[in-house]
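See structure below.
The other protein chains are all here in position, but one chain of the complex has been omitted.
What follows is chain A.
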């Protein structure tokens, strides 16, 4: 079976101006959203207390809110989590209140207020300075990853490709962050892990394409860089689509079957894979092309041994 039957080379690069404009708009929208809406930082980063509570019967959220309010927790955010019996309660950072008291206090309040017996599913308390450290660490992780990748690709390929792939990565990360801020989805540690996985995945894609471009620059005698890039993108297109498809499929399984705790994680990856696929086709190659990649840049420096071709024929 074959999904894509491609006879002719697709002129991907002729649309690169359009794609660039599209990407730039998306990046600007994302950055604007990040600047205005900010990210909805999760407990990991902000500090505070989070309780997940299982009730015997479907929970009455407004009642829970009034009970908490009368107990002095006016800032509590109450929402359903997973099922209608499970409730998530979030409290901001508190000065001078011991966390251990907080959890028990709230459980007691709710047990009394709702008259239901309560199943404590999880309680998390994170101090604010841990959050600060994590934000710093997370940012650092992302930066280190990008730099290491930049160095590796520059070393294995060529600096233009390195810049191209890192631009593509930054593009994907910014868009994914933008989506989270735009939709107000909670950004916690698992989402950060997902974003780093997006970096890995998107890079995987970009490398495959760059690899083919390099190969074709060496193999194809005639043709402008644009044509060669088009050939390479066409050749790798079915692989790009299939791998994205299978990854997308299993992530769908994770999204629907994996439970509420990793919804953020799977959302980030689902979106990241779509953008990552797009960016490996358009962003990385466009940047490399714009930087003036040429045949000479990619010719191997080592002169092949005489008779190497013959060796190949004999096999």
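Assume a contact is a pair of C-beta atoms (placed from the backbone, for glycine too) under 8 Å apart; a residue touches a chain by one contact, two chains touch by 3 or more; residues count from 1.
The working rule: contacts and distances are computed from a predicted model.
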| item | value |
| --- | --- |
| Listed names "histidine kinase", "Protein translocase subunit SecD", "Cation:proton antiporter" or "ABC transporter permease", matching UniProt entry of the absent chain | "Protein translocase subunit SecD" |
| Identified contact with the non-displayed chain, of A:186, A:211 or A:226 | A:211 |
| Sole contact to the chain not displayed, among A:77, A:220, A:242 or A:299 | A:242 |
| Which of A:163, A:203 or A:228 contacts the chain that the document leaves out | A:203 |
| Residue numbers in chain A that touch the chain omitted from display | 1-3, 52, 54, 94-100, 103-104, 119-130, 132-134, 137-138, 140-141, 144-145, 148-149, 152-153, 156, 189-190, 192-193, 196-197, 199-201, 203-205, 207-208, 211-212, 215, 235-236, 238-239, 242-243, 245-254, 256-259, 261-262, 265-266, 269, 315 |
